[in-house]
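With one protein chain held back, the other chains of the complex are shown just where they sit.
Then we have chain A:
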Amino acid sequence: MTARVRVEFAWPAHNAVRVGDETYFCLERDGVVHVLASRCPHRGGPLHLGRVEGGRLRCPWHGNAFRLDRLCERGVPAVRTGDRITAYVPAAPEPEDLPIPVRQMVLAQEEPVDVGV
């Protein structure tokens, strides 16, 4: 079982969470916000900087494409009510590395989005 740690943040003021070396980012799909791991399972590329094409998210490093519905199905357990998101992200190896909500560039969206910080 994955050890998890709870994090709450205001969406869309924050659109990602950092825990240690890992990043989890928010992806809005059909009006529903999912929290997804950014590390590409191929070589660790930043999926939050990937592009959504035909229902797939393409990694910007080597071009691997992953079905969005499956990524969302396997996403981080999360609840959104209003502008508040509560998520249970995998804990970092170092217990002192607590999750930090951040606002960063996220290109992985089904529609073009404003990436300004």
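FYI, contacts are C-beta pairs under 8 Å (C-beta built on N, C-alpha and C of every residue); 3 or more make two chains touch, one makes a residue touch a chain; residues count from 1.
Just so it is clear, contacts and distances are computed from a predicted model.
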Identity of the absent chain, which is to be given by its UniProt protein name, from "(2Fe-2S)-binding protein", "Transport permease protein", "ExbD/TolR family protein" or "Iron-containing redox enzyme family protein": "Iron-containing redox enzyme family protein"
Residue among A:Cys40, A:Leu57, A:Val76 or A:Ala108 touching the omitted chain: A:Val76
Absent chain, residues of chain A that touch it: 1-4, 6, 31-35, 72-82, 86-88
